[in-house]
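Missing here: one protein chain of the complex. Every other protein chain is in place.
Presenting subunit A:
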Amino acid sequence: MRLELRGITKRFGTFTANDGIDMVVEPGEIHAILGENGAGKSTLMNTLYGLYEPDAGQIVIDGEPVVFSGPGDAMRAGIGMVHQHFMLVPVFTVAENVVLGQEPVGKGLIDLRRARQIVRETSEMLGFAIDPDAKIEDLPVGVQQRVEIVKALSRNAKLLILDEPTAVLTPQETDELIEIMRRLAAAGTSILFITHKLREIRAVSDSITIIRLGKVVGSATPSATESELASLMVGRSVSLGVAKEPAQPREDVLEVRNLVVRDTHGVPVVNDVSFTVASGEILAVAGVQGNGQTELTEAILGIQKPASGSVVLRGESLEGKGVRERLDSGLAYVPEDRSTDGVVGEFSIVENLVLDRIGAAPVSRGGALDMRFLRRNADELVKEFDVRTTSVDRAVGTLSGGNQQKVVLARELSRPLSLLVASQPTRGVDVGSIEFLHDRIVSERDKGAAVVIVSTELDEVLALGDRIAVMCGGELVGIVPGGESRDVLGLMMTGIGPEEARQRAAEHHTLLGEADLEAEAEAGAVLDAPAADAVDAPATESSTTRSATTTSAGEENR
């Protein structure tokens, strides 16, 4: 299918999410759309899929202009979409999900035999097998994604939209997805691939369109370098790595011993986890979402009661201590979902910045809030953390994700702290803010805090971690030095121990792993960095540290 978008414009109130977007997707092409969070990628795809009606512009399929009044129309026109949050009914079987909306019917009831056959035929064509009678909620995310692809293709999709498809996958799973994408493209299906990850784009796409603030700002070929793509995406040149010195760990601050947390059904979600984190170092916890990381951090904060094991902070057991006492003993906590657990959306910035200190001087005196202190505090923190807002009285819920996250971090770092626990510190945050937040976290480390970062983004784990712990199924698979290769981490995320993972990774590089190596080489070659940084880096040193130093050097240059 040849798809052409002509001047697509979509407004929400006064906000223009898409502004005159023009682009062409050729048949059998893997076309990537690159843009930051909030650039308008998803709006564009939802418009293309009939979920939104464009305010202006035209969708042209194989030379014919089309108008979609709903996803049904888009599907009939041959457009299929794999949403970032899967559109699968968790309690239905694979077959039921695949045929939903176009059920084969025999004798008044759904013809399940035919439905199973559809699943088998389509998945065989793609080169994998799925049990048509498995329930979606019992399947791992990678398989759920395949069900989505099968679902789209069984509806004769000639153009497949993949919205951030790799966000939930390990590098190995990503590899398999790329394989499927290539197979499809070779068979003539066009693919629109939406992402903000530079490395993937270069690994798979035939052509690239870059979107910023709702507008097409350029197109590129996969031969473009990462820094070129990044600067187009963000609108200025950015440093991709984190400028950070090697860690200088001192005494142990946090010690987690044989920690077990059970869920309401009594199933262990954190199973016998032990590790220590020292002052002046960052431990990054990697793993696919939902493998016990959340419960681990909540047990450290004290909102989950461990079934057994202990958490020791500066030599003192936290057992029996409430959240308040733990915060007072120097724990700072950034929750994984800022909008539900990090801020009160309707409260102002001023109020949100003291949420954790209400009830004690200097925030309140004699039972009343000291408004003068609150304002001064807010003015200072907003300035220090570069929160972009028109006023400190604005409700936090009206700020962008990046600015909300800055408010959370500003609050947590405004207390004296010995341990920072941050989950997904940059999820859904724009590149500019990511840079800033990472720098702040590193500077806390350098000031002597012990830091635990939980992230499902390997890029973040690699950028921040001085050591990397990998969790799978509630267990700690292993702790490896920072800058371990992406392939090894990916294998560990599926529960394979570090030794075996290294062996296997050495035998087979994933596309992303290779892209890492290429990017490293590029960073050395393209950036006009002082030779001391780029060339003298010893071969054993981690890739992150290296690309980090080179980029920072590059920045100094400009």
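What we mean here is this: a residue touches a chain if its C-beta (ideal position, glycine included) is under 8 Å from a C-beta of that chain, and two chains touch if they have at least 3 such contacts; residues count from 1.
Operating definition for what follows: contacts and distances are computed from a predicted model.
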## Note on the structure
In UniProt, the chain not displayed here, chosen among "Nucleoside ABC transporter, permease protein 2", "Phosphate-specific transport system accessory protein PhoU", "Isoquinoline 1-oxidoreductase, beta subunit" or "Aspartate carbamoyltransferase", goes by "Nucleoside ABC transporter, permease protein 2"
### Task
Specify the residue from the set A:T9, A:Q102 or A:S310 that touches the hidden chain.
A:Q102
### Query
Among A:G57, A:P171 or A:P268, which one is in touch with the chain left out?
A:P268
### Message
Looking at the full complex, which residue from A:G7, A:G70, A:G127 or A:G322 touches the chain that isn't shown here?
### Response
A:G70
### Task
May I ask you to list the residues on subunit A that touch the chain which is not drawn?
49, 51-52, 70-73, 75, 81, 83, 85-92, 96-97, 100-103, 105, 108-110, 137, 139-142, 144, 151, 168, 170, 262, 264-269, 271, 288-291, 294, 472-475, 493-495
